[in-house]
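Take this structure, written in structure tokens, and hold onto it; I'll ask about it next.
Left out: one protein chain. Kept in place: all the others.
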Amino acid sequence: MTVMIDLKNVSYRYPVSDDFVLKNVSFSIEKGKFTAIIGNNGSGKTTLCNTIRGFVPHFYKGDLEGDVIVDQTKILDYQLGQLGEKVGYVFQNPFIQVSGVKDNVFEEVAYGLENLGVPVEEIIVRVEEILKLVKIEHLREKNPFELSGGQRQRVALASIIVMDPEILVIDEPTSQLDPVGTEQIFDIIRLMKERGKTIILVEHKMDLIAEYADDLLVMHEGELVMQGPVREVFANPEFEKYQIQYPHVTEIALQLQKMGTPLAFLPIRDEELAEALNMTGVKIHD
Amino acid sequence: MKQNILLQLHPLTKFYFSLFILVIVLIIPGYSFAFAIFPVLVLIAVFAGVSKEFLSIVLKALLSVLIIVFIMQMFFYPGDHVLWNWGIFSIKQEGVDYGLLLTSRILAIGSSFILFFRMTEVRDFVKSLEDKGLPPMGAYVVLSTLQIIPEMKRQANTIMEAQKTRGVETEGSLLIRAKAFIPTLTPLILSSIAGTEERAITLESRAFSAPVKKTSLHQLTKSNVDRVLPIVYVLIIVGLLVWRFFL
Partner (left out) sequence: MKRSFKDDFNMMAMLLIPIAVAVNLVGFQLANVLRLPIFLDTIGTILVGVIAGPWVALLAGLITNLINAIFNPVYLPYALTSMAIGVGAGYLSKYGFFKKIPKTIVAGVIITFIAVIISAPITVLVFGGATGNTSSLITATFLASGQQLWTAVFSSSFITEVADKVASVLIVYFIVKGMSDRYLSKMNYGHLYMKRNNKK
């Protein structure tokens, strides 16, 4: 497998602060993997996203130590403008993520392609396809400013996906959305994984992470404290000490275990609970 | 709406027309010609189907200016031919003439620009300037300004309402009213500015500064009329200049 993102001993400090927000972070992510970054507020998740996208240090300045390598090239050797095509970035606030100059959703989604100089005929084909994929065809004539938060977030995702970046960095896309909106966003993320995109997601909803993500990075006070496949990280007793939520089912299972119910394995998805309880002691889950 | 031949002209053809009016009004002496321009503009507005907006904006924007300019000249322009006299006030023929000249020019030039903006979408005008070499950043700033203004006006009203319910007085003496200004405007500015960092990131994420030439879904077409008219304008102006200064 080719390594898509590689961080080596990365530390970073914003220009107006004394403290490092990232402390000696190292990890690598393979092409096509879906990695979730979790951690409490202020643990450096968003800064980490900004680093992968090159906004740190190109936009935020400050002191960056160590190496950030995206697709075999050091981030410092990219120009900010070049990274747009390679790394798509969607963040939390759906209300600010509009170009601010387009009157309808179709043109809004087309904006990135116009900036990339894609020929007009091709833009139309690609935008049509994405509107269908993201299921926002019915919004095409609407003014982006008149949409709900969930609709805007889907438009924001569509506007990035249409540019066909190899890497998607998505920072808490659902924190301001209701369950339906959240479900719709995760549907799109799942589709992107099927298309072989490398995905990095910051998210607090552990049930969804357990269901979709391959790997976990756990951030704590600027340090990368745990990393590995989702199941292993949740199963590691060390996880508990960072006071981060477990998936609901895992939480329940751990309670049961404490009260004396033996578990065959630690379930992280709802449907695994029965299996984990029934098959007690019989077989160890892979 | 869009079937109209006049409205379909290229934005620059229409813009050059306004400049053309400006130049000929300044070249041709006297006020009769400049006053005669206005009915022509009204006629164009009627053909373009924008006469109502055109006239209402001319009234709102220009009428009071025209009246005041005229009155000022009538009373205060220096001259010897006194037409009417009352105390320190006197109306002089020279003042009336100069007042008519100034108002005729303000009316002709002002209304030609009003007409231009009634016949042209700002978006199209900006696009035409972009085609002429206006940097994408300039185009972005103008278009984004047009979107931000109504948004901020709305927010200002919301904040004003909130201030009122919190007991900030917006009525009463001058000092009291003045005190309401800062708590309304300051949060508006600070909250708008707080969003710019994320907006910058959004634009970068949409490859705003990608090192390539941008394309655009929005294309302006140039007809033969658009190619010929600017040449006609220039020929007329050159003709007028020759007539005015060499004949």
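What to note about this one:
Order of writing sets the chain letters: A and B. Residues in each chain are counted from 1.
To be clear about the criterion, a contact is a pair of C-beta atoms (placed from the backbone, for glycine too) under 8 Å apart; a residue touches a chain by one contact, two chains touch by 3 or more.
None of these values were measured; they are calculated from a predicted model.
Only one residue in the set B:I28, B:V42, B:A61 or B:V96 touches the chain that does not appear here, and it is B:A61. For the chain left out of this panel, the touching residue among B:I27, B:L55 or B:M72 is B:M72.
Along subunit A, the points of touch with the absent chain fall at residues 14-16, 58-59, 61, 76, 79-81, 100. Seen from subunit B, the chain kept out of the figure touches residues 57, 60-62, 64-65, 67-69, 72-73, 75-77, 88-89, 98-99, 102, 106, 109-111, 113-114, 117, 122, 137, 140-142, 144-149, 151-153, 156, 160, 170, 174, 177-178, 180-182, 184-186, 188-190, 192-194, 196-197, 199-200, 203-204, 208-209.
Keep in mind that, in the parts below, only the chains that are shown with their structure count from here on.
Taking each chain's centre as the mean of its C-alpha atoms, subunit A lies 47 Å from subunit B.
Only residues 123, 140, 143-144, 147-148, 151, 195, 198-219 of subunit B touch subunit A when the two sit together in their complex.
Subunit A meets subunit B in the complex at residues 53, 55, 59, 79-82, 84-85, 88-91, 93, 96-101, 103, 107, 110-120, 123-124, 145, 156, 159-160, 163.
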